[in-house]
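My questions will all concern the structure given below.
With one protein chain withheld, the remaining protein chains of the complex are depicted in position.
Right after this comes subunit A.
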Amino acid sequence: MDTDLSSQDRKDLDKFIKFFALKTVQVIVQARLGEKICTRSSSSPTGSDWFNLAIKDIPEVTHEAKKALAGQLPAVGRSMCVEISLKTSEGDSMELEIWCLEMNEKCDKEIKVSYTVYNRLSLLLKSLLAITRVTPAYRLSRKQGHEYVILYRIYFGEVQLSGLGEGFQTVRVGTVGTPVGTITLSCAYRINLAFMSTRAGEDNGAVYPSVEDSQEVCTTSFSTSPPSQLSSSRLSYQPAALGVGSADTGYPVLFAGGLNAAHPHQLIGPGKEGGVPPIPSQPAHGTQADQERMCTPLDGVHYSAATPSSSEDTETVSNSSEGKCGSPRDLLETIFIRKVGAFVNKPINQVTMANLDIPFAMFAPKNVELEDNDPMVNPPDSPDTESPLQGSLHSEGSSGSSTGNTHDDFVMIDFKPAFSKDDILPMDLGTFYREFQNPPQLSSLSIDIGAQSMAEDLAEGCCRMLAMAVIQTPKTNCTSDVSNLVAS
């Protein structure tokens, strides 16, 4: 019953809810742009900062939000949802999160609209700022750019959580009671990050070029184990598995969608909405014009367009993925070894990746310094330059000559410190730090290998050292997998 609410209060409340919805979308999308957000405090009120918080309004995002709302407000059964998904440059995509702004029937008639409700909405936005940094998609979004991008989609109506895979988790951001209902803000996020390739039937047992010197040992896991075993810590490693397959993906993945479906990669030219420098358009990846919005910073400009959301397409991906979830054949185990010098080995750990094809391997160079050519170590740092790696990527597109060496099955995954951006050094600082902090143990000093003579080590070569290192690794779960590989 609204008769208890004065018309002025009702008008105010509607305005608050509307702007709260718009600000909610801004906070969520900005938190997935992949960069650090910073706004200034101002002691003198400007009058335009809703809820006394400095939250920038990206025009594109406001436009999309208003379009989705179409003049309506969240109400019972009509929720505003922001869907965050990940899309690789090959066109595979996966829903990561759904943020839901809902209204339920529980009314608080006593509450003062212009004061208490407003302040509580402000508090809720602060909570949203905090929570958007602690779900797994935040870390993924900070590393986006080369192999994948983060997209957002706003819709209004019924919440659709089916695309999040099995065992998704929910976090409540908060609630605010109002005389017309209780506003609730929550996030449902995917736990199972096993990447679902939409290209079935490809050769799962691809042989990869051997990985030699300056390979790095790392531990990561992108397995299809049950959600309870997965932790968000796995996301600290760059999901190379999701990554780039074809050689022509060495460009910063920003493109305009929608307006011009025939040229999905056409960028907005300068002079429109903020001056984005044009980049050479790249061949399409065979995906439809992207109707989802990119969460990439372009000096605050995001591409326009107005096409309906691709919910059918998303569902297709999800359905095929659900079928593949948990399938053991999706697991691809690889192990890396680092050979840093004679008689020296770093301990290796098991690496598991769920991707069927490791396209990354197609351009993993054989004999060159990997860091120089690794797109993850040297991400393109500005939108207007072609990736310096593109040339080398092309030339490295060998099909992986198999020498019968177990290194054929190795693919490198980079080991980046969280949130680091490497613009300056050819070698990733985190790698360097870890290297000098933890010099590998001389294999001749380890107990198990004591019986071996140094001369024997010299004679053996990489393959043998691999097997030995595995045996002496404390992680026993490595062993069987390695021996499987060695045997194959």
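Operating definition for what follows: a contact is a pair of C-beta atoms (placed from the backbone, for glycine too) under 8 Å apart; a residue touches a chain by one contact, two chains touch by 3 or more; residues count from 1.
Going forward, contacts and distances are computed from a predicted model.
Protein name for the hidden chain, per its UniProt entry and selected from "Cullin family profile domain-containing protein", "Autophagy-related protein 101", "Pyruvate dehydrogenase E1 component subunit beta" or "Guanine nucleotide-binding protein subunit gamma 2": "Autophagy-related protein 101".
Between the chain not shown and the residues A:8, A:39 or A:72, the one that touches is A:39. In the full complex, the hidden chain is touched by subunit A at residues 36-46, 49, 52-54, 115, 120, 123-124, 126-127, 129-131, 133-135, 138-139, 142, 171-175, 219, 231-233, 236, 347, 418-419, 434, 437-438.
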